[in-house]
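Missing here is one protein chain; the remaining ones are kept as they sit in the complex.
Residue numbering begins at 1 within each chain, and the chains themselves are lettered A and B in the order written.
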């Protein structure tokens, strides 16, 4: 039997606009291709001699009946396809490059001009536990998946411009197949990690007055003296909420795209993929900042996420309020080594006090 | 967004299947070459490349090109089958074929799959204790034969029902009728009974022959085409090529009259929606305007039509208001259509099952003819009654009398007819006579009375023995190429199957009969070949006879139908008589010998000039025949019409070109011209029945004349034109019975059609309604019309069975069953669909049985599109199907396609098929819901107008 299906295209434009608001990029010169295809022209050549009424209908995405059961088969012309292509190829793709490049360049510039934040006082050698094993596990789990997914995702978006010309056909095919499969299979695992991370850390991330002052001082860039901060400073909280909101958006859209076996329409998939791409590019651009601050940008920061412990001096400088609350839990480096060697019980959770 | 995506049964089925399209031959399996490139073996790439599992490997072996004809409908499309090492590897468009020019519909374009089907019956089987058990051919034939002989002993030869097929080629059809006849019964039938029997009866009784008068090709010359009860775009898609050419090149007006807005209607200049079952009133409504405005062809009527004045009087009873009340068509549209037809001549009329499958079927077909006669639209190029037949060889099987009321060639069952055929067969008449039950039932001897029809074998089984005009009930049924789900009254059929002593199904596929019978024992399945696994001739709707090559060898253990006939007749002990004139190679009768035998007997309709050699020559020279006129230009067939459309008079040596257009007086008889057949006498009530002032070109009599006999030849002084041999054979004979063909030869030499030159008659005084009458269907929602247009009284015996009319119509079901139910065709499937639903290329396109419901009813009944519903019939049948909410049907009208089977009143019968042979798609049969109702002339079943109730499931 032939099914008559409802036109699903009604929400596409609205949704596209919404997606656009999420990440409104300036119009940039398109990096590829000629003018967009003209579906009307293609069809005119193929179906000549039809009336203008007919064309109005067809261009409105009119649906009919067909015995094909392919998704969207009942639609003669899916007008959104062309819009999707434009969004993807003329906005998201170049926009992503600008965002990522801009972010990287900005950081580089900052590093060159301002340089990393050094420890103001020498290390005391006494360590305070900042991230538990669980915290670190979650962080590195999410971070490594983020990097893998980010890389494979970027390959899906850009590799054809620079990798394909230099790879032999078979290698190229295997590389892209791997990229897609890795991306699709690891995505859901990333989602689990992200969820765990949000649940684990959400209670530290409520904004308070201290954060306002922190923001006012631009995290220490504006004015003199380091602004006060608790266990997490305002910048870290912002990052957390970016990761939460944009991350969830990316994860949800990713899951919809990753499981097309629920009869999603082409229009749904178009929006999903746009949202996914835009969100992921935002996250990646922002992650550059996070990575910089957590590594080269701040002396003594990386060891916190590496070992779980930070030096007293670092704690005092960056999270003075937290430091005052937990300073009595500081232990000697030697004792820490001993503990680790003895694999003894962990110290009382230092974060509880904040 | 749908949250879940349910797999349809068919998809699951397809997924589980052992590989669609994989041929029986090992080497055909995908060559196993992995799709190359690093990706195939590379990182995470494994499993990504699906080896297309539906493929026949391409081979570089030499290609043999076979010419065959599509087996799916009567259009007769030519096909080039490319065969490599015995495997059908490619199908190419036959651009040089004179009928289709390479074109195919979904079925024709999917033909090649039949050469690879795995859903076939693979070996003989029998049902034993509810399980299918494999048998050898020998054992199967022995067991079946023993049972038949035993039943014959106990209940007489008439207790076996020989249900043959329109899928036979001509030779098999002829042998099947002969086989039943020599068994000693007229209970020999096939699907033409439930297809165009009312056409054959109605049309033959109007002007002589009951076949399509012109051809698909000739319709290119039409100025108007009236489709009534025909959905050619789905049932005969390739014919639309000619229709659309007429529309385009010839400014032809296309009018489609149908209760349903069909794909054909979408191509119409004018679509007329009528109430199902009101055809006669509609035609009278057109004639009312035609007569009122003097648009009738007065000269034509005067010369060539008998009884038009009576029609004129009858039509007076059908003024526009009455017609609107009965048909639902308003005066303005009736006038418009009448004028369109009158202004655009020559025009033709096309009808199919929508016209024939009614209790009033023969009235409908005669009314259609009368309309064409009034317009002078007969016997001309571009005119005529273009009756589209159904199955590929239903025309041939009809011509060869696989019907209970006639021997081959419409000779009937009179003693003279039997004597004629006994002569052709070289058998003693008395020997044949002794094969029959010698008793008399209701005044008739079984040898000379029409047997039980396929439409009613169920009643032949279930009816009280005393009420049947033969010795006993039917006890054994041979379903030799029959789809039982194409027959009405499904629930009763199931009972009948249960009551039978034995069911024998001979078919390439198990068919619905194998699963719906509710038996645990006594069902035999014999695997038959398709027509691609044998060769022979097939008659298209336009009477052209086309030769088919054998494309491939028989699949699995299947055997050709004629070989099975030989084996069974041998077991039954009369193969010597049956195949007396026919060479047997191994166990296979020689097809060419069968052609030559019927060439010697089929004088009535001119199946005598088509020798195997001439047919094969035409087949090898498709390119020589013109696409419009069907006439050969050049080659040795120069001047012949393609396929020597019957009548192709005289012996093959006479080289008659065949008759492209029946009753065309603008040609000499030797070139394919004819007047109307003088088959109804010379005068009635003092009025002549012979043509007046009209005769085919070159007719030396120059006027009407009766059919030619030896005596008439003598009177005309032409007797001495016969050779001495011919004289010896012709003495005392006539054109139909002179086995020498001399009478025909001499008649034609003098420009005279052997069958006479008569008038067409509008009144058939031997029929229940001499003048076609509108009668309300047995199940009608218009109870107010029943009083004025009642059906007939019940008949005590028609074709040996009591037949009910009034006692059915009396019951008012309109309150409980308010929706008219009609049925019809899907382009992807054919008939009961056993074969086409087993072809995944087709099955994929129609996976669900459905009922079309108008949004008006759907909304009122709170039924959504795609939802499951129950359709209930007034005789207790019900079917669970999907709703298709559409404006194709009118308010209070529902439509269901008839190709489905395998479900029965909600019960899934798929597990009853022998393993691996269930079709890909199954569904409820519409005929589980359809009801009683038979045409009184032919016992055509009523499938097009019944009533139903629909409820959400």
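In this text, a residue touches a chain if its C-beta (ideal position, glycine included) is under 8 Å from a C-beta of that chain, and two chains touch if they have at least 3 such contacts.
The rule is simple: contacts and distances are computed from a predicted model.
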item	value
Among "ABC transmembrane type-1 domain-containing protein", "Cytochrome d ubiquinol oxidase subunit II", "Peptide/nickel transport system substrate-binding protein" or "Formate dehydrogenase beta subunit", the UniProt name of the subunit that does not appear here	"Formate dehydrogenase beta subunit"
Displayed partners of the chain not shown (whole complex)	A, B
Among B:104, B:519 or B:600, residue touching the chain not depicted	B:104
Residue, one of B:346, B:840 or B:874, that touches the chain absent here	B:840
Option touching the unshown chain, where A:85, A:123, A:136 or A:327 are the choices	A:85
Residue of A:74, A:236 or A:311 touching the missing chain in the full complex	A:74
Missing-partner contacts on chain A, residue numbers	2, 4, 32-39, 41-54, 57-58, 62, 64-79, 81-82, 84-85, 88-89, 155-157, 159-160, 164, 169-170, 172-173, 176-177, 179-181, 184-185, 188, 257-261, 266, 269-270, 273
Chain B, residues in touch with the chain not shown (by the definition above)	5, 11, 14-15, 20-21, 30-31, 33, 35-40, 48-58, 91-93, 95, 101-113, 233-234, 237-238, 240-241, 244, 248-249, 251, 261, 263-269, 271, 273, 827-828, 840-842, 844-845, 886-889
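Criterion: only the chains that are shown with their structure count from here on.
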item	value
Centroid spacing, where centroids are CA-atom means, of chain A and chain B in whole angstrom	68
Chain A to chain B touching residues, read off their complex	1-4, 67-69, 169-171, 173-175, 177-178, 181-182, 261-265, 268
Touching residues (chain side chain B, partner chain A) in the complex	1-5, 37-39, 42-45, 48, 828, 845-850, 865-866, 882, 884-886
